[in-house]
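Here is the structure we will look at, set down as structure tokens.
Missing here: one protein chain of the complex. Every other protein chain is in place.
Then we have subunit A:
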Amino acid sequence: MAATDSLQTSRPGDAGAGADGGSRPPVALVVVAAVLAAVLLVPLGYVVSVVVDVGWGTLEPLIFRPRVGELLVNTVLLVVLGVPLTVLLGVGGAWLVERTTLPARRFWAVVLVAPLAIPAFVSSYGWASAVPSIHGLSGGLLVSVLAYYPLVYLPAMAAIRGLDPALEESARSLGLGSWAVFGRVVLPQLRLAVLGGGLIVALHLLAEYGAFAFIRFDTFTTAIVVQYQSTFAGPAAGALGVVLSALCLTLLVAEAGARGRARYARVGSGVARAAVPQRLGVLTPLVLLALTALGVAAVAVPLASVVRWLGRGGWGGAWSQPELPQALTQTVLLAGGGAVTAVLVALPLAWLTARHPGPLARLLEGTSYVAASLPAIIVALALVTVTLRILPGLYQTAFTVVLAYVMIFLPRAVVPLRSGIAQAPVALEEMARSLGYPPIVARLRVTLPLLVPSIAAGAALVGLGAANELTATLLLAPTGTRTLATQFWSQASAIDYPAAAPYALLLILLSVPAVALMFAQSRRRGAR
């Protein structure tokens, strides 16, 4: 390679000129990211447009009426009671598994994360068929807490695994007892994990439709779907959507404010020692009993119901439904399309944040979180409205369903990709360039192979969410589309539980690999 061979010139700042790696992002990347961000803000824009179009005069009586008050009380109580319960179970479970002498800790670690593989509406179906009297707030709390506590358990587990035991030992040497150490040293370090997990649980509680509809517990989301089904995207549904969106965005802002400015990463060099597990002693049988009860309620009851209904329907009969193969195929295609598209959309946003951090990058990436914090029903209403009014050719098409999946689940792809890109050293690309490769080829040959695990993780997580998605799919899917979730819903809401059972089982089986991946990633992250 002679230096004088084929010299070509380019202007400073050209993407191809090798200016990458600094803080100034290429213009093309910013333009792409900005366009994507604008699309992601469509649901928020829809909420604002409802307020503007309908006008406060029309909205006010629709919002300030007894029915909305009732829904508000239900929804707020669900969040206020449900989130602390999930935090208690999630953090408590993580602590028992990671930091105590609990027998068979690996087994319990799997049991505690297992409910994540069971969609909340399947869990609700299991409980409703096992205990038909279940309903209202207590039923909603039972079903949702059991379904969603792993969303706190996983980050808490990762955080606890990453704690430096030297801090706890220092606290002990300063005279603090076990409980005081937990309260004053361990819990503050779990703050980010608890806040993040709690926020996700709260957003799920606000967005959940199927689980609460099963047990006749009314929330904003269930009411919006009912309104939509009776009046289409009328002002009443819009008014409820405005209140629901306001609740979600309030939670998002509150969580960001509650994070504080303290530093939680380990300070110091070297590798932290493994913690010495705390002895449970005489409490062991009690703890085992409690964990068994939790496992039975969160995993065994829904699974047993599915198996029972499969048996009732006759094993051959249940599986011979003609819609089953189509539902499986369409689920895989739609969820797969959502996963691939989400990764492609996440890539420029994650690249911008990881390689060119700054206010602009944060702003553009932040749009993915804002969109995803809005419930699926709002995203669906927004896309229905936009496709009907502006792009009628896209109304009830697979493209719109995939777009909705991207909007709802995009952070699941952005987060692992951003972390993967940040961990792929720029120096490797520079090295490839010094060895004669143009920037694009250097990225494809060096960075892309290093991103494969992150891409796989992001795609799996989006795919898991999309496969289980019910609300947006019900509203947006083309006529005749059958996914496992919509077929399950259709059969179960017609009280044909045996016919719904195979769909429930397939949904669970499809979820297992992605949950296993999330579990493994959380353990690795904690270990790092």
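By our rule, a contact is a pair of C-beta atoms (placed from the backbone, for glycine too) under 8 Å apart; a residue touches a chain by one contact, two chains touch by 3 or more; residues count from 1.
Following the convention adopted for this analysis, contacts and distances are computed from a predicted model.
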{"item": "Per UniProt record, name of the chain withheld from view [\"3-oxoacyl-ACP reductase\", \"Adenylyl-sulfate kinase\", \"Phosphoribosylformylglycinamidine synthase subunit PurS\" or \"ABC-type quaternary amine transporter\"]", "value": "\"ABC-type quaternary amine transporter\""}
{"item": "Among A:59, A:432 or A:492, residue touching the chain not depicted", "value": "A:432"}
{"item": "Options A:110, A:370 or A:450, residue touching the unrepresented chain", "value": "A:450"}
{"item": "Interface residues of subunit A (partner: the chain not displayed)", "value": "1-13, 16-19, 21-22, 425, 427-428, 430-439, 442, 445-446, 449-450"}
